[in-house]
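In this view, the complex is presented without one of its protein chains, the others remaining in place.
For clarity, chains are labelled A and B in written order, and residue numbers in each chain start from 1.
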């Protein structure tokens, strides 16, 4: 929930002047959990951010410029609640130093034609990861746990900077009145920087209980990259009323290698409670599976308590862990026979 | 003074909707002074931040979640007014690069049981330093001037990261209705980082003119630390009407060595003016004394002019200086016979 700092409204109530179209909103999410992750080499207890949703600080606004047109801006940066730091927003777990606007910094013009958006933004291929994951791509049962590996040099790492977001992006978004069809198209200027150049699109359909989307993107070979990285994915959810089922499939390929990841999940709401589960599989030649179980209790629309359990099983040679976005424990002792990593956390998410 | 950006209020006045419980507050303190510090090696004139109070930028809010419960958040970072930089909040004088939320970043749940607070926060043993110092632990007469020394490798430095604040903290605070008794208890996860693991508590009593508090904390031996650091302190103040007297005592020990610091102070308000004095003594084997004299004139509740003088006398081997949180001048020429460091500043503090 974003608080609308409606200057115009305040002034109007006060002095009968100003226009109602202008507003600056300040909002965000702060999420922090007590977490324990166990690998063969040992266990690490942490207070970590982002168990249920990724923490963020947002300043945004919309201007009505007439003729059905709007200009708007969006500045959003990460917040590491455990340390007071910001995070790059690029790499999961990066809790660098200062505050940035690297989660999103965009200026948009929108109207009946849709929206044109300029700046740093999410790539088209990112959205499937988070929107069709019962765990919101956060915490120990994060669907992306099966994508972050020290042994997986290619293909995903080769397009690292465009996995979630890209700098220098021009985006076009379809208008909202197409009978359930939605979509976007993105181009990011490479500016001569390795792994920066991206082109991608996304098309989806959301009506009634159904929501499905397909996305495709290419990160251009630049600098030290030896081959383009091609990514496509498919995600969907269906609301049965008593339960929402979700699924997603990803295919990342580069240099003759392919990473295939799949996930099935479900969310069962019971009053203010939600029960969640997901099962993920990495189809890389270094394969692993992840089971996630979660419980969420909404104290209000803005504030929730939650607890999550996750178990990652690695086949020989793989080293995926259930570390989420907190401080990681190295999977030492991960030999040639595979190993299991388990994560557990309990926390609170507050949005403002 | 924090400005309440009461979106709810604005909307209610405007359109008769929304609830009154939600708010985001933006506030802070900006404090800057012309300062001169003289050591045997020379004098340094600076424009320095934080002569009367530490500069900060705060975003915070409270949500009423019903049943007498509240959820709240607090994001606070340092501001180096002289350079436009942020500061780590950990080390005095660190004016690093960018803005952070390292002064405090917490999420809380509170009710009749008290408050549970998660994130980066002040340690229990910190509060005595600032609350019972006429100079608010800031400026050239800062009580902590006698704690920062290049020659004092142990015991204080050994627990450096927990002296003021700690990452990864879980805190419990007593409710406010215990007849004057207040207190808190804190545990910080070490996460395998040297000097990060902390456990501490604080108990106080404030009623009428009296306020006293005792705190104890242990920074666990980790990584390169060879011994735990134990800290305890006692502080108090009594308001005689025409004058408020204050005092504090600190005992930091580690590896067989102990640092004992004591301070006595007074504040005499006369209309919009306040006259202040403090005398501090470091009982470390490298001992020093500090005399602080100050005058503050309140232009309003939010804005004050002030001037402060400080004189630090070092015995042989000690190198404490009156440098406060500004750019430091090295105490070159500090030989085996001891030396005197003097500081003087005049500035303005504005809170918003």
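Note that in this section a residue touches a chain if its C-beta (ideal position, glycine included) is under 8 Å from a C-beta of that chain, and two chains touch if they have at least 3 such contacts.
Please read all numbers here as calculations on a predicted model, not as lab measurements.
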Report task. Using the touch definition up top, pick the residue from A:38, A:80, A:100 or A:274 that touches the left-out chain. Result -> A:100
Report summary line: Missing-chain contact, candidates A:35, A:56 or A:120, resolves to A:120
Report task. Spell out, residue by residue, where the missing chain touches chain B. Result -> 1, 3-6, 9-10, 12-13, 26-27, 30-32, 34, 44-47, 57, 79-86, 97-100, 299-300, 302-303, 327, 347-348, 350, 352
Report task. Pick out the residues on chain A that sit against the missing chain. Result -> 5, 7-8, 10-11, 13-15, 22-24, 26, 59, 61, 63, 65-66, 69, 71-73, 75, 77, 86, 89, 96-107, 109, 118-120, 167-170, 188-189, 191-192
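Throughout what follows, only the chains that are shown with their structure count from here on.
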Requested in this report: Fit chain A to chain B on CA atoms, both being copies of the same sequence, and give the resulting rotation angle in degrees, nearest 5.
Outcome: 120
